[in-house]
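Got a structure for you, written out below as structure tokens; questions coming shortly.
The complex appears here without one of its protein chains, the remainder shown in place.
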Amino acid sequence: MIKSRSHKIGDWVIAAFCLLCVLACLLPVLNILARSLSSADALVKGEVLLWPVGLNFDAYMTVLGDSKYTWSLLWTAILTVIVTLWSMFMTVMCAYPLIYDNLKGKKIILAIILFTMYFSAGTIPTYLLLKELHLLNNPLVLIIPNSISVFYVIIMRSFLFGIPDSLRESAELDGAGPLRVLVSVYLPLSMPVLATLALFYAVGRWNGFSDALMFMSDRTYFPIQLLLYNILNSITSVEVATQEGFSSPGLSETIKSATVMFATVPILLVYPWLQRYFISGVTIGAVKG
Amino acid sequence: MGFRKSMSILTVIIAFALVIAGCTSDKPAPSSSPAPADSTTPAASNNSEGSGDARLEALGLDSDLKFKETRKITVEIYDRGNDGGTPPEDNFYTQYIKDGMLRDHNVEVTFVPVPRWTETEVINNYLAANQAPDVSLTYSYPTIQTYANMGGVLDLAPLLEEYKDLLPDMWEYLTDTNIYWDQDPNTGTLWALEAKLNILNRINTFVREDWLKQLNIPAPTTLQEFEDMLVAFKDNASTLLGADADKMIPFSTSFDVGWRADHLTGSFVPNDITDKDVFINGFDDRRFLFPNYKEGIRVLNKWYNEGLIWKDFPLYPAGDTTEDNLMKLGYVGAFMHNWDYPYRNGEDSIHASLQRLVGPDAAYVAIESFPNDAGVYKKFLSGPVDRKIFFPATNKEPLASLLYVNWISKLENRVFLQFGEEGVTHEKLEDGSLKTIAATGEKIMNSPANIDYTITSNGLDLGDPELTVKSIANGYAGVDSRLIEVAHKITTNQGRIGQNVNVGEIKAEDGQGQALKEKRDTILNKAVVAPVDKFDEVYDSGMDDYLKSGGQAIIDERKTAWEAIFGDKTMLD
Partner (left out) sequence: MSTTKMSKSLVYMKRYWILYAMLALPMAFFIIFRYIPMGYIQIAFKNYSIIQSPWQMEWAANHGFEYFIKAFSNRDFLYALRNTLLLNFLDLLIGFPAPIMLAIILNELAFKRFKKFTQTVVYMPHFLSWVIISGMALQLFAPTTGLVNILLNNMGFESIPFLNDPKYWVATYIFLGIWQSCGWNTIIYLAAIAGINPELYEASAVDGASRLRKIWHITLPGLRPTIIVLLILSLGQILGSEFDRPYALSNKLVSEVSNVISIFVYNNGIRGLQFSLSTAVGLFQSVVCVIFLFAANALAKKSGDRGIW
């Protein structure tokens, strides 16, 4: 394809703009990375911009050196994979039937689902329910109570709507039931949205800890962000320090920054692998007569 | 299969769900009268008939105060999740406590860990699920009052009356003062016991000793001298800071103006303020409602507009280290803060950083510079109270729980928990004082001086006040002990210890704490940074809003309550 001149100029303008965006997003993160690797004194003096000053790995050694944390990292990774698979399964099971316009009771089911997005009662009733179900302190409590996000169901559903009905009909003419239609027609064409939602669920689970905070007291199953949250608070909580007249010595600034790294880096590793699903070129060609 | 059928299926499902919701949410509510079975045992507390043994029998105890059958209780323990810590419910110290309680009273103790940072929410959950620990604690009395109003807390008054003679150590340590601190004079109910705050040190005013020397100024002793000193810092910035002259900050404060200017505002309060006025205006913990408070803030406003105060102070939230860094780098001339603030945190302390980054002479020293109208350097201190211990209404073993509180108050147990083993968590110095060693491994203390376990005690207490002071000073490694001693002495010098005023519940205070606190901070911040000619307008309109939002109602109710109990008296005995 031969590009016109204005097209080429456009390319460069776009590239320049994107470069600005990259800098705006990257520099702050580099700053935090640098801070997590710098010495406390350098941070006090405000010397750290994009490169570590007084390079030291104390913050990371604190976290990685203790088996408690390395286990938690492993556990959180396993948990994230389980949650992603389970939630994606549930989301697809929920969204797919709802694209059948003539499904009886569709509107009511939709209403029931949507309603939950707006009305919820808070921690205490959830706690009581989980207690009844004997889910407290059970690792399942980190998987099941948040299995489905209605928001994502809606998104998936609208995506599936974008796939032409003709494909479904031609598959049905071949005698396929809804399940086969799902597997052979819709899923292969939904890779972008599946990858997207999988990413969203994964990130949500990797970084989330408020459910573990309330519902899990078995330390073996603490997600990594909860452990980091605890460290951070035990060092920086001002209210507590004033009440008790004490506070502990600080790796505070460096640990604060290191916790950000723990949140970001894993996703950085996963995203490029998922990116291939976002490439267009999905063949929507095979429409039968 | 049709529309109607689906409809009815769905209706059934929904109806079913609602019914289940009703069923599962129903739980047997604990009996609304908080008095448990034990306190109504026929053994009369007056014990007129027979020997004490018969009474002990009826309570299930033998003559050594050991239960015949093992009783079980649960005790709340904070879980700080700190790095390198041991599980708070199962470690060297819990073993000591469990062994001791089993040996001395045949009571099996189980610790229930509660995250320190989300303590209220988690206790809410536990209370709602009827699984709150038998011995629970919190720093916030209004929380307990709220739970009590809902019927969720045990009334301790009848229990204490009946079992007093079985709890000598608790009484000896806490004394009537702390035990009955929160008793409601109108209803006689007592919802919580107050732990003892051993060290009343609160706030200090700090100035740079080396700067005073450099500029040949004596330490200020009056407001005017203090202000002149700040001006001198500003004018001599290039001498003091050389190339960094533009970074000079004569006086620093934070958004919590009330705390950070405490000595200054305290000095504007009339010396002869009555106990009544202290109480009526005492809802706000920064004394915001005290007479003449405004004038103290006016001084700050003046200083701010003259460039004597750190310009950016309102922007940084609690826990932000920017201000600390400025102090560490040596730019700040004076400030008010917690009594030992510059000396805390060992190598990471402001003091150590000054020594490292500025020079061996650089140091903050505590001074007294704000006399009130009678020349007294009055310090408003808190009462000798700390955490509040309460028993949820689900507590089935109140006697065993009280014996626990008693046991944990015994001197030997307290000292062991606070100091641990010699050579491991502390060393004994020649003068008899103790010095803490930061241990690692299984004997590590998860909280400073194991405060989480010594629930009736906050602050080192060796039994001997002098040794205690020395032991405290030992805790600041690398800091010239002279500085600590001065700070320790000044912070409570001419102090007015918080008095207990018991007039019962003030309903107007219900739920107001946080909201009014935020308003107060907003008013103070805005007033300090306002232009001088707008100060009155900003302060007055802010105060007006504060009073209208519930402040006035609290003042009025407090006044009425005081007069109902104390009549015309304006001073407590």
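Every chain is named by a letter (A and B) in the order it is written, and numbering of its residues begins at 1.
The rule is short, and it goes like this: a residue touches a chain if its C-beta (ideal position, glycine included) is under 8 Å from a C-beta of that chain, and two chains touch if they have at least 3 such contacts.
Quick caveat: nothing in here was measured; it's all calculated off a predicted structure.
Visitor: Please pick, from B:151, B:291, B:465 or B:531, the residue that touches the omitted chain in the full complex.
Guide: Per the contact definition at the top, the residue touching the missing chain is B:151.
Visitor: Which listed residue, B:119, B:324, B:505 or B:521, touches the chain dropped from view?
Guide: B:521
Visitor: Which of these touches the unseen chain: B:317, B:360 or B:423?
Guide: Residue touching the chain left out of view: B:317.
Visitor: Could you tell me which of B:73, B:393 or B:543 touches the chain that is not displayed?
Guide: Counting the whole complex, the residue in contact with the absent chain is B:393.
Visitor: By the contact definition given up top, give the residues of chain A that touch the hidden chain.
Guide: 1, 4, 6-7, 10-11, 14-15, 17-18, 21-22, 24-26, 28-29, 31-32, 90, 93-94, 96-97, 100, 103-104, 106-107, 109-122, 124-126, 128-129, 133, 144-145, 147-148, 151, 154-155, 158-159, 161-162, 177-179, 189, 192-193, 195-196, 199, 203, 207, 256-257, 260, 263-264, 267-268, 271-272, 275, 277-282, 284-285
Visitor: Using the document's contact rule, name the residues of chain B that touch the chain not shown here.
Guide: On the side of chain B, residues 1, 13-14, 17-18, 20-22, 24-27, 29-30, 120, 124, 127-128, 130, 142-143, 146-147, 150-152, 255, 311-312, 314-317, 320, 322, 393, 510-515, 518, 521-522, 524-526, 529, 545, 549 touch the unshown chain.
As a working rule, only the chains that are shown with their structure count from here on.
Visitor: Report the inter-chain centroid distance for chain A and chain B in whole angstrom, where each centroid is the mean of the CA atoms.
Guide: 39
Visitor: Given the complex with chain B, which residues does chain A contribute to the contact?
Guide: That would be residues 40-41, 43-46, 62, 66, 104-105, 108-109, 112, 123-125, 127-129, 131-132, 213-214, 217, 219, 226-227, 229-231, 233-234, 236-240, 242-250, 252-253 of chain A.
Visitor: Report the residues of chain B in contact with chain A in the complex, numbered from low to high.
Guide: Counting only chain B, the residues touching chain A are 1-3, 6-7, 10, 14, 24-25, 27, 80-84, 87, 113, 115-118, 121-122, 124-125, 128-129, 131, 139, 199, 201, 318-319, 321, 325, 328-329, 338, 344-348, 353, 356-357, 447-449, 451, 458-459.
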